[in-house]
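One chain of protein is taken out of this complex; the other chains stay put.
Coming up: chain A.
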């Protein structure tokens, strides 16, 4: 598509296009018009070089790509829930350090009740939830979400009712994992968190979302 755009801008339609594959991402390609030396540079470069360029955004997947381009998938909006401040701090930092390219940490909650309240107001794409919490456990909070029971006068946003929920817990025995599945959790990641396992769990959970539409 980019090539077509460039060809339209070129004075000769037979201009050959070279693909520069030396960029950072394997899927990223930058196409340069071989006849560029015969044309004014800035019109072409202004089309293909800036990260926010529509032509670039269609093909490119640079690390520093502008998020606002229409073709760049938006980041996954994540809520994390844990009654232990140390765990919350670690998980927040971990997501910001290792998942910054795909995840936007939008909500940090220290209780199931606070999470339910927030879910009546803001849409999230993924929840990482501790299990053993006072007042409302992770299992009870998940059940409340699935049953649209916000424990308040407001309803949980419809978009949040089936949000993927991943348990993040030390309570990870098989029978407990089965319980998490039964109440509607997508997966369980053990504490202390191993980044590859968290990444895999998130990817699987988000696949389920895209599969279900």
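Quick notes on this one:
One rule holds in what follows: a residue touches a chain if its C-beta (ideal position, glycine included) is under 8 Å from a C-beta of that chain, and two chains touch if they have at least 3 such contacts; residues count from 1.
Basically, contacts and distances are computed from a predicted model.
Not every chain of the complex appears here, and the one that does not is recorded in UniProt as "HPt domain-containing protein", selected from "Vacuolar protein sorting-associated protein 51 homolog", "Thioredoxin domain-containing protein", "HPt domain-containing protein" or "Eukaryotic translation initiation factor 3 subunit B".
The chain not shown here is touched by just one of A:93, A:121 or A:181, and that residue is A:93.
Touching the missing chain, out of A:84, A:104, A:120 or A:143, is residue A:84. Within the entire complex, the positions of chain A that touch the omitted partner chain are 82-87, 89-90, 93-94, 97, 130, 132, 134, 169-171, 191-193, 195.
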